[in-house]
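Apart from one protein chain that is not included, each protein chain of the complex appears where it belongs.
For chain A:
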Amino acid sequence: MSVCLHTCRVLSVSLPNSVVLRAFLTRSELKMVSPAIALAFLPLLLTLIIRYRYYFVLLYRAVLIRWVRDCLTGLSREERAFQYILTHATPGDAQSILDTFDHWCSTVEFISNIGPKKGKILDRLLQEHCPITVLELGTHCGYSTVRIARSLPIGARIYSIEMDERNAQVAEKIIRLAGFDEDMVELIVRPSDEVIPRLREDYGVERLDLVFMDHWKRCYLPDLQLLEGSGLLGEGTIILADNVIFPGAPNFLRHVRRSGLYEVRVHRATLEYIRGIRDGMAELTFLGVK
């Protein structure tokens, strides 16, 4: 506002343009903005800091610490997590591995897993529906894969898709560590948009009972559309999408609400391992093609 008024005033004082510029320059050279005016912006600064403190914390934990540790150790974040789990968790005990994971993520570094609180929602859904075939988009470190696998009935199968090679290696180790074999969990290391159309041919999937999305938020919508096109979704298929509010997938939500193919519920929660940032999981129930 001040700048605007200033220029406005300067403009009006002396009409020729060159004079305006010169006047502006000389003035700003002559005196900087007075300290009192700068001090008046202090409340604004404080407000912003206090209001968005959780985001600053997130920035610090998810970006700065990661960067520093990457430089110091030469390992990736996921590998560090695996090392920690290897030394602290009981092999073969899924719960212990999950707890160790939560502990590492909340105290040491930050990895955006589904987290314990939202995980409970996931657990409840699994208990309610007892899916036989589960598709997981975005394995990352295998946290959610372990979480799903431990509450699945015998004979159920998870297809877990991960794009990144290194992450997939870590995830596989963790899954094996938790005691789930290849019959239970099938890890597919390819981009999701390539895998989904070929699920039926290559992997013999007829119908998906549960789809869990936790990969790139930008890919939620195209992947959902691919799934719709592939015909793998049947009536009553649950699609669970994490982080729809933060970082957020607005286009996905908009599509889902408008298409009329789904019954939508958004579970409100906070972002995993950090208090104060609102987040949500979208639970879609496929109603079948009309």
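Methods note: a contact is a pair of C-beta atoms (placed from the backbone, for glycine too) under 8 Å apart; a residue touches a chain by one contact, two chains touch by 3 or more; residues count from 1.
What we mean here is this: contacts and distances are computed from a predicted model.
Asker: Missing chain's UniProt protein name, "Nicolin 1, tubulin polyglutamylase complex subunit", "Transmembrane channel-like protein", "Aldehyde dehydrogenase" or "Propionyl-CoA carboxylase beta chain, mitochondrial"?
Answerer: Cross-referencing UniProt, the chain left out corresponds to "Transmembrane channel-like protein".
Asker: Pick out which of A:R51, A:R258 or A:R275 touches the chain that's been left out of the picture.
Answerer: Of all options in A:R51, A:R258 or A:R275, contact with the hidden chain holds for A:R51.
Asker: Which residue from A:A36, A:C71 or A:I154 sits in contact with the chain not drawn here?
Answerer: The missing chain is touched by A:A36.
Asker: What is the set of chain A residues that contact the non-displayed chain in the whole complex?
Answerer: Considering the whole complex, chain A reaches the absent chain at 1-2, 4-6, 9-10, 12-13, 27, 30-31, 33-34, 36-37, 39-44, 46-47, 50-52, 55, 217, 245-251, 278.
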